[in-house]
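In this view, the complex is presented without one of its protein chains, the others remaining in place.
Coming up: subunit A.
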């Protein structure tokens, strides 16, 4: 063997160990910084899918997609009375309502009597509530859980999807997205 080949073989002997170390680093990164488990809707920037939901409460109006895209941005809140984080975001929705933000809601797999109790307990910031009993509209919107809040602009385009409850610290973000949608 010449001097040259001996040098390269000495170098390559460390290659498997280096590969293994790189693999260990990759695993550790995955362990300590796991990827988010949210499944985001891929409908951002696309028009709101057409739907027409019956009222969740008989004395209130239901919700159709035609309520959106009338020039003003609106919030579309996906919630349910059985959803505990939805209680957490109720005060924030109430504040948005008092700021003059129109909010509509879809209650998913819910019962009128439970819903009534939920609204009595947590406040009712919604202009209308549609009942999505079989969850089809939720799927059509690309929503993977409750609560979720969509910002729909004045042309009926989905501009933003907030996954999970709106906490107090998220309010500036929501207002910013509404402002962007209003431009």
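The rule we apply is simple: a residue touches a chain if its C-beta (ideal position, glycine included) is under 8 Å from a C-beta of that chain, and two chains touch if they have at least 3 such contacts; residues count from 1.
As a convention for this text, contacts and distances are computed from a predicted model.
Asks: Tell me the UniProt name of the left-out chain, picking from "Integral membrane protein", "Cytochrome c-type biogenesis protein", "Permease family protein" or "Anti-sigma factor antagonist".
Replies: The chain we cannot see is, by its UniProt record, "Cytochrome c-type biogenesis protein".
Asks: Touching the hidden chain in the complete assembly: which of A:64, A:103 or A:140 does that?
Replies: That would be A:140, which touches the missing chain.
Asks: Which residues does subunit A use to touch the chain missing from this display?
Replies: Here the touching residues of subunit A are 37, 39-43, 80, 82-83, 108-111, 114, 133-136, 138-142, 144-145.
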